[in-house]
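My questions will all concern the structure given below.
As you look at this complex, bear in mind that one protein chain is not there, while each of the others sits in place.
Think of it as A, B and C in the order they're written, each chain with its own count starting at 1.
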Amino acid sequence: MVEMASTAFQGRRLGEAFEIWARMLKKRQIVIWMGLAGAMVPAGMRKIITQFIRRRMIDVLVTTGATIYHDTYEAIGGKHFKGTDRADDVQLRKYRIDRMYDVYADEKKFYRLDNEIEKDFCSLLRDNHPYSSRQITEKLGSWLSSRAREKDNISLAAYEAGVPIFLPAICDSSLGFAIMFANRRRGRRIIIDHMKDIDESAMITEKCAKSGVVILGGGVPKNFIQQSAVVASYATRHDRTHNYAVQITTDAAHWGGLSGATLEEAKSWGKYSPRAQMVTCHVDSTIALPIVAQALAERFKRIRRNIPRFDWAGETLEITFQRFKG
Amino acid sequence: MVEMASTAFQGRRLGEAFEIWARMLKKRQIVIWMGLAGAMVPAGMRKIITQFIRRRMIDVLVTTGATIYHDTYEAIGGKHFKGTDRADDVQLRKYRIDRMYDVYADEKKFYRLDNEIEKDFCSLLRDNHPYSSRQITEKLGSWLSSRAREKDNISLAAYEAGVPIFLPAICDSSLGFAIMFANRRRGRRIIIDHMKDIDESAMITEKCAKSGVVILGGGVPKNFIQQSAVVASYATRHDRTHNYAVQITTDAAHWGGLSGATLEEAKSWGKYSPRAQMVTCHVDSTIALPIVAQALAERFKRIRRNIPRFDWAGETLEITFQRFKG
Amino acid sequence: MVEMASTAFQGRRLGEAFEIWARMLKKRQIVIWMGLAGAMVPAGMRKIITQFIRRRMIDVLVTTGATIYHDTYEAIGGKHFKGTDRADDVQLRKYRIDRMYDVYADEKKFYRLDNEIEKDFCSLLRDNHPYSSRQITEKLGSWLSSRAREKDNISLAAYEAGVPIFLPAICDSSLGFAIMFANRRRGRRIIIDHMKDIDESAMITEKCAKSGVVILGGGVPKNFIQQSAVVASYATRHDRTHNYAVQITTDAAHWGGLSGATLEEAKSWGKYSPRAQMVTCHVDSTIALPIVAQALAERFKRIRRNIPRFDWAGETLEITFQRFKG
Partner (left out) sequence: MVEMASTAFQGRRLGEAFEIWARMLKKRQIVIWMGLAGAMVPAGMRKIITQFIRRRMIDVLVTTGATIYHDTYEAIGGKHFKGTDRADDVQLRKYRIDRMYDVYADEKKFYRLDNEIEKDFCSLLRDNHPYSSRQITEKLGSWLSSRAREKDNISLAAYEAGVPIFLPAICDSSLGFAIMFANRRRGRRIIIDHMKDIDESAMITEKCAKSGVVILGGGVPKNFIQQSAVVASYATRHDRTHNYAVQITTDAAHWGGLSGATLEEAKSWGKYSPRAQMVTCHVDSTIALPIVAQALAERFKRIRRNIPRFDWAGETLEITFQRFKG
C-alpha cells in the first residue's frame, strides 16, 4: 500500500488515499466524515463499514436510505445473493428477485421488512414531531439492538459507537416509503424534516476545529458533507472548511457533475481549506475499500487516541473529545 | 436524427432516444416524467428545459435543489459565466467565484439570493406546516411570477404550465439551507416533509394509466421516479410500472450503482413494464439535450393533443386529461 | 452548433471542436490529418468519412487495418447488420455471425474477401519489395476502382482524391493476415515495412508549414500522427509541431494512457505548438461525427481554396498547394 504511492496513475492515488486517511487518524482533535453512496451493503462491504465505525476510523456517516435499508434487511435475516449482470430481468421479475448489477435480493423479504418498519419500528416514533434523519437512524439502531440476528449491522454499530448517521435523501429509499405507509395506511403523522438535517450537520462542522472527509462514490452524501462547510461558513461568517479529503469515485470530472468533480473545484466554494491535503482515486469502492481497510488495520494496532463525542441536547450540539479504547 | 437510429453504438442510441420520446408524445393519455440531475442550468440548458415544460413535452419534473436554486439565481439577475476547468481554485476563492467545471458563478450574488429566500420567500410559508417539496417549488414559481426578470425560468414556467416539480433531496442544496436559516435565525418553524414527496409522487403513478420517463443523468431524480412505480405497486398490490423510458447518462452499468444501472435491471424490480420501450444513451446531457430538443421541435409543429392536469385537493390527487393548446 | 460553444461541459467542447476544425479549413496552406480508430465503418460512419475525403476536409488519414478491411468488405457487397449488444454470442458463433457491440457481420463473406485479397489483390504486389502501408492502401484504392460496387468507399475515395492513408498497425487486422496468407500458402514474399510508414508520415510534417489534427478515438492513429511531429523535430533539429487539434474521445485522462491523454500533455513532448488551438470533447464518435459533419456542410458551401498535393517520388516527398475545385 505504501509502495503504491510511489507508482503512478490511479495506483499512486490509492496509495495516497491510504496515507491521507492514516494522517487524519493520527490527528488528536478531528471529526472524520464518511460519505457512502452506491449499493455497498449488497456488494458485501457491510462488515468493512461496520469495522470503520466500531474502530472509529470515521465519526459521522452520511449515506443513502437504501444503504441503511439494505443493512436492516440483512439484520433481520435477509440475504443478498451472488447473481449475474447478464440475467434475464423479466424472468427475475417473475420470481420476485430484485437485481443490483450482479447481486440479487428477495423482494418478498423486502416486503416483510417494509411491513415491520411500517408497523413495528414506526410505533417508536411520535406523530407531528419533526425528526431529522439522524434521529431516525439512531432510533433504528436502538430498535435493532434487540432484533438484529448478527452484529455486523451499520446502524446498530453506529448507535453503540455514538456515530451519527445522516440520510439526506431518506425519501428516496424503501426506508422512507415504508415510513410513509405508516402515515398513509395507519393514520400516523410521522414527519421527517430535512431542515433539521442541514442544521445538525452544519453544527458539527461549525463546532469542530478540524475535519476530514472520506467520500466513497459521490451523489448526495458527497455534496451534503461538503455543503456542511458552506453552511457553517455562512453561519459563522468566516471560512469553516474541511482539512483533509479522500475521494474514491468512478465518475470523471469532465462530465461537469458534482459526483465526479475534483476536490480542487470545491476549494473555490470554500468547502476545503486552501491548504487541505486531498486526493481523488478513480476506482470502484468494492476494490478500494477492502484494500484500504486491510492496510489501515495493519498499520494501526491501536488506532486513535481521542475521538469526538456528540451530545445533542434539544437543538444544540456539544462536541467533546474523549479517550478512545478501541 | 432519424438517420442516427440506423447507425450504431451511442449514435444509434441517441436516435432511438428521440424516437421513443416522440412516441410518448403521440400517446393520448400518458404522464411523462423528467428526471434532471447535474448542473444543467449553469451549463446553459435552462431555456431548453423551460421549453420542454411550456410545450408540455414533460408533465412532471424531478430534479435537485441545486437546479432550482441556480434557476432562481438567474431569475433575479445572477449570471453563470464561461470559465475554464483549468482554473486556479484558490485564486477563484479569493474573488468569491464558485466553479462548476468550466462555469463560474458569483458567490456574493448567491448570498444575496440566500438572504432573499430566507427573508422574503419564506415569509410566504407557514410555520409547523409540513410541506412537500412540490408545494415549495409551486410557491417559488408563484413568488417568481412577480419578480423574475426574464421568462426562461423553470419553476415559473412549471407554475404557469401546471407541471409539478419534486426536489426529493432539497436539504442537499442552497435552496434548502436558505430556508433552514429562516428557522435558525428568525425563529421560524418551517417544515419540509419528504414523506409527502413519496406520497404525492406515488399517487401520480398510481392514478395514471400510462407513464413515460426521460432520465437525464441519474442520481436521486432517477431513483425517485422509478421508485414511484414500486410504491404505487406496493400500494395497489399489483404491478404499476412505467411504459416508456429514455435514459441519458455518462455513468456505466459495470460500477453497480443506480445512476449507471440499465433500465433492464429496473424491470426485475417492477419499475418498468416487461414490454416497456426503453433506451439508454451514454452521452453528456449538454450534447443530447440540444440535439433532441431541436429534433423534437422540428418533428412536432403541433405537439400533444392531450395533457394531464393535476388537481391536488388536500391529500388526494385527481388527474384529468385536457386538450393542449401549445 | 455555434450556440453549443456558449454552453458548458462537453456540449461546449463539441461546439469548439466544430469551430477549430472550421478555422483549419479556412487556412490557406495547411495539411489536415485525421486519426480514425474504432469500428467506424460497421457503425455506419463510412459515408461521412468518404465525404470528408472527397470534399477535402482532411488531407491525410491514419486509421486501423480493420477500418480499411471493413470498408473493402462493404465495397464488394458485404453488409453490416443492425444487431444487439445483448446477443447470445455462442449462438452467433454457430451461424458465423461476428459481433461488434450492436452490429453484426457475415463471417463467410469475410472469408471470401480474405481469399480475394490473398489471391487477387496480392497479385498486384511485388515480392521482396518493402511497401509502406500508404502504398498498400493506394494500391487497394486502385484495385477497388474497377471492383467496388458503390462509390462510398474510403480507400477508393482517398485514391481518387490523392489523400494518403496510413495503417501503422496493419498486421493487427484481417487485411494484414489475408496478405500474410499469400506468403504462407502461395509462396509469395510480400513485405510491409513499417519503417517506411514512419519515414513517410514524418516527411509530411517536416515539409508542411502548418498542420492540423482531427483525432477520433485515440489508439495507434492518435499516437502515430502526434509522433510525426516528434520525428520531424528530431530530424530537422527544431520544433516542428502541429498547430490545431480536435480530439473526440470516450477515454479519460486520469487512466494515464495515451488514448485519453490531454492535448496539453502532448505539448510537453513538442507535439503541438505552445500556441496551438486545441480542444478535446468526450463523446462517442458516432454522435460527434454526424453532427459536426452536418454543421461543416452547412457552413461551407464552397470549402477550401487550396489543398495540398503529395508527390511521392522514390523516397522523397514534394508538397504543393493547388486550387481546390470541390
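As a working rule, a contact is a pair of C-beta atoms (placed from the backbone, for glycine too) under 8 Å apart; a residue touches a chain by one contact, two chains touch by 3 or more.
Note that the structure is a prediction, hence the values are computed from the model and not measured.
Kindly name the visible chains that come into contact with the excluded chain.
Among the chains that are shown, those touched by the missing chain are A, B, C.
Considering the complete complex, identify which of C:144, C:192 or C:292 is in touch with the unshown chain.
If we include the chain that is not displayed, C:192 is the one touching it.
Per the definition of touch given earlier, which of A:7, A:123 or A:145 contacts the omitted chain?
Among A:7, A:123 or A:145, only A:7 touches the chain that is not shown.
Even though one chain is hidden, which residues of chain C still touch it in the full complex?
Counting only chain C, the missing chain is touched by 37-39, 43, 66, 85, 87, 89-90, 92-93, 97-103, 107, 111, 114, 130, 168-174, 176-177, 179-181, 183-184, 190-195, 197-199, 202, 217, 219-220, 223-224, 227, 230-231, 234-235, 250-259, 261, 264-270, 274, 284, 286.
Using the touch rule from the top, list residues of chain B that touch the missing partner.
8-10, 252, 254-256, 282
Hey, which chain A residues sit against the chain that's not shown?
Listed in rising order, the touching residues are 3-4, 6-12, 14, 39, 42-45, 80, 82, 100-103, 282-284, 286-287, 289-291.
The definition used in the following text is that only the chains that are shown with their structure count from here on.
State the chain with the largest centre-to-centre distance from chain A, centres being mean CA positions.
Centre of mass proxy via C-alpha means gives C as farthest from chain A.
After a C-alpha superposition of chain B on chain C, what does the rotation angle come to, in degrees rounded to the nearest 5?
Angle of the fitting rotation, chain B to chain C: 180 degrees.
When the centre of a chain is set as the mean of its C-alpha atoms, what distance in Å lies between chain A and chain C?
A distance of 48 Å separates the two centres.
Indicate the whole-number Å distance between the mean C-alpha point of chain B and the mean C-alpha point of chain C.
That gives a centre separation of 41 Å.
Using CA atom averages as chain centres, what separation in Å is found between chain A and chain B?
25
Where in chain B do residues touch two or more of the other chains?
Residue numbers touching two or more other chains: 39, 43, 100-103, 284, 286.
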